[in-house]
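Every protein chain of the complex appears in place save one, which is left out.
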Amino acid sequence: MALTESDVRGIADYARIALEGEELSQMTAYMNDAVAMLEPILAYNLPDVDPTFHPIGDLSNVMREDACDTGRGLSIDAALDNAGSSRDRYFRVPSILGEGDDA
Amino acid sequence: MKELTEVLRDWEAVIGLEIHTELTTLDTKMFCGCKLSHDDEPNTNVCPVCLGLPGALPVPNKRAIEYIVKAGIATNCEIQKHSMFYRKHYFYPDMAKNFQTTQGPVAFAMHGHLDLEVTGRGAAERPECAFGEAEAASLASASAGAVGLSADLSRMAGEGAWDETNPSPSVPAAASEGALAALSGYDTAAFALPERHEDGSYTVPIRILRIHMEEDAAKMVHVGGEEGRIGGAAESLIDYNRCGTPLIELVTEPDLRTPEEARLFMEKLRRIFMTLGISDCSMEKGSMRCDGNVSLRRRGDTRLGTKTELKNLNSFKALHDGLAYEICRQAEVLEEGGIIYQETRHWEPSRKRTVVMRVKETADDYRFFPDPDLAPFDLTDEFIEHCRAEIPELPDAKRDRYEHDFGIKRADAEQIAGDPAVAELFEEAASGLAGKEAQTVANLVVNELPAHLKATGAAVEDCGIAPEQLRSLAKLLASDAISSNQGHEVFVAMAETGEDPEQIVDARGMRQVNDTDALQATVDEVLARCSDQAQQYRDGNQKVIGFLVGQCMKASRGTGNPKLFNELLRKALS
Partner (left out) sequence: MAAFDSLSARELAAAISAGDLSAREVAEASLEAISARESEVQAFLQVTPELALEAADRVDAARAAGDVLPPLAGVPVAVKDNMNLQGTRTTCASRMLESYESPYTATCVQRMLDAGCVPVGKTNMDEFAFGSSTDTSAFHPTNNPWDVMRVPGGSSGGSAAAVAAGEVPISLGSDTGGSIRQPAALCGVVGMKPTYGAVSRYGVVAFGSSLDQVGPFGRTVEDVALAMDALVSGGHDRCDSTSQEVEPVFARALSGSVKGCRVGIIPSFMEADGLTSEVRRGVESAARALEEAGAELVDVDLPHLDAAISAYYVIGPAEAFSNLARFDGIRYGYQEPDCRNLAEQSARSRAHGFGAEAKRRQMLGAYLLSSGIYDKYYYAAQKARTLITADYAAAYERVDVIIMPASPMVAFEHGAISDPTQMYLSDMYTISINIAGNGGITVPVGLGESSGLPVAAQLVAPAFKDERLITFGAAVERAFSGADFSAPVLGVAPACAGKGGELA
């Protein structure tokens, strides 16, 4: 079943990608093309085949010791330097429940 | 609203808990080498990994995995050798990657239980009808309807993702099928039936669905709103120090039926985790946090009601009172013909009520999938046995031993055994003692010590009280050398000065006088002075004896044995 523009808008809302103007119809067309291209994979839901989530052979139980790695720590300036907005020693975001399109 | 006990006669409350515990005693975070923050300046314990910088990759903390395995063993869980970390996606700034690294259908620890002993007034919350055959049916239907309480788990169950128990092709298919069978086939409701004792108390096993490993979120400060709440805030500030702190989440089966059971479960779990040393277990600081799920159904009904999720149950009292309120609120709504909505509610202790935080119209879709950056786990027997060997004597075993070896009261033994530092102090102080002396040590540890700690704000380890002091004081008390009031005074003094109680007693001339000749003189003097009261006693007012004993104690400057004064007074007045 094809994805509708409303479906695509729902995904965009979830993925926090604002689609503007023509973008919604273009994205819907793309999504349907892409999903159609992926159709062959549906035949591979075979009951007797295990999935491979990690292409790493038998590698397992990879862990590190519980020891401080001060070399990798960032200074407060380095941490905040790339932030679009900060206040004092904190990262800052605008009102979470503030007035908006859907608030 | 009706009272809880009244509500619970007509309604059955089906309660499950989700308990998050930060592994605060580790040195570093879950997936990076940043120091665990306690009270550090904001954003000082951060690195590319826990800030979610582009290109950073996680590596799990081995000791955190050991801790969760220990937690699993100590709560009678099966340790799952094969499991994986998953990514749980949601856009919120407290998660630096906008996904949380957590576990999937298979957690490190699954299918455990803790047995609760419910006594005293708390036992009365479970009504007469909630025992026996009806209870078996109730448990079976509740478990079947709610395998996994958290939304994410039911999502996984609902969508058939339980098939994903096989982490990689290197794991034989049989292992995954075994895990699957264990997951769906373990519904042994009869196992969780309460056993009632003659004194009205009862024992009930509470099943644990799972304990999984995850990472904590950052702390947010909401600025410009009321009381730092999110609503109305103009902006929010984020401190990522806590982000990535190792966190274990325990999910119970919906086996709890009263707020008291929920409280006892939490207390018991906390004692176990304290003993394992995996966390400071501070509910006040948020190292241990509890959410409750509760729904009501008519007694005898097998269909589950709509549940609400309760947040901010951050003390034992809040856990009990919040659940009790919510049960009564739901009962009132239902009895008035209303509908319970599936929603998250916030307990407000100051106003003694719960308020809506969020209505869940549809199940959240967290887009779970196995984290490709983290290798699967295939825990070895050696690893698990190494963890098992490191588990100290657990509170239940310790309680039984104290009760048996020292002959102290079970309730006292339970309380002492629950705190490793207190237990250590008790054991040293009571070493070689039994009977009255041991019980007196227990009394001091259970009554005097907490008051002292509260007054001084000190921890047990550095409260300044040596086991020898306790032992010496207990002997003085047990032999009636001093009175219990004097005992309190000596306790305070010895904590302050570090002196031996014998010395304090001697220096203050406190030694209790048990010589009846000496006491008789005081009695005579008091009776001469208080002839009115003496007459009242003779006229049948027995209560006035208390006043006369008090006068005798005063006259002897507290050194006379009050029991003997009592006897002598009665003899003199008869």
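Order of writing sets the labels: A and B. Residues in every chain begin at 1.
One rule holds for everything that comes next: contacts are C-beta pairs under 8 Å (C-beta built on N, C-alpha and C of every residue); 3 or more make two chains touch, one makes a residue touch a chain.
Bear in mind the structure is a predicted one, so any value in this text is a computation, not a measurement.
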Of the residues listed, B:131, B:316, B:369 or B:547, which one is in contact with the missing chain?
B:369
Touching residues on chain B - with respect to the absent chain:
48, 51-60, 87, 89, 91, 93, 96-99, 155, 158-161, 163-164, 169, 236, 238, 363, 365, 367-369, 371-375
Provide the residue numbers of chain A that touch the chain removed from this figure.
3, 8, 11-20, 27, 30-31, 33-35, 37-46, 49-57, 59, 62, 64, 72, 74, 78-79, 81-85, 91, 93-103
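Going forward, only the chains that are shown with their structure count from here on.
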Which positions of chain A touch chain B when the two form their complex?
14, 16, 48, 50-54, 56-70, 72-74, 76, 79-80, 87-98
Help me check something: in the complex, which residues belonging to chain B touch chain A?
26-28, 32-35, 41-49, 51, 59-65, 84, 91, 93, 164, 166-171, 173, 176, 221-222, 230-240, 365, 369-370, 372, 374-380, 383
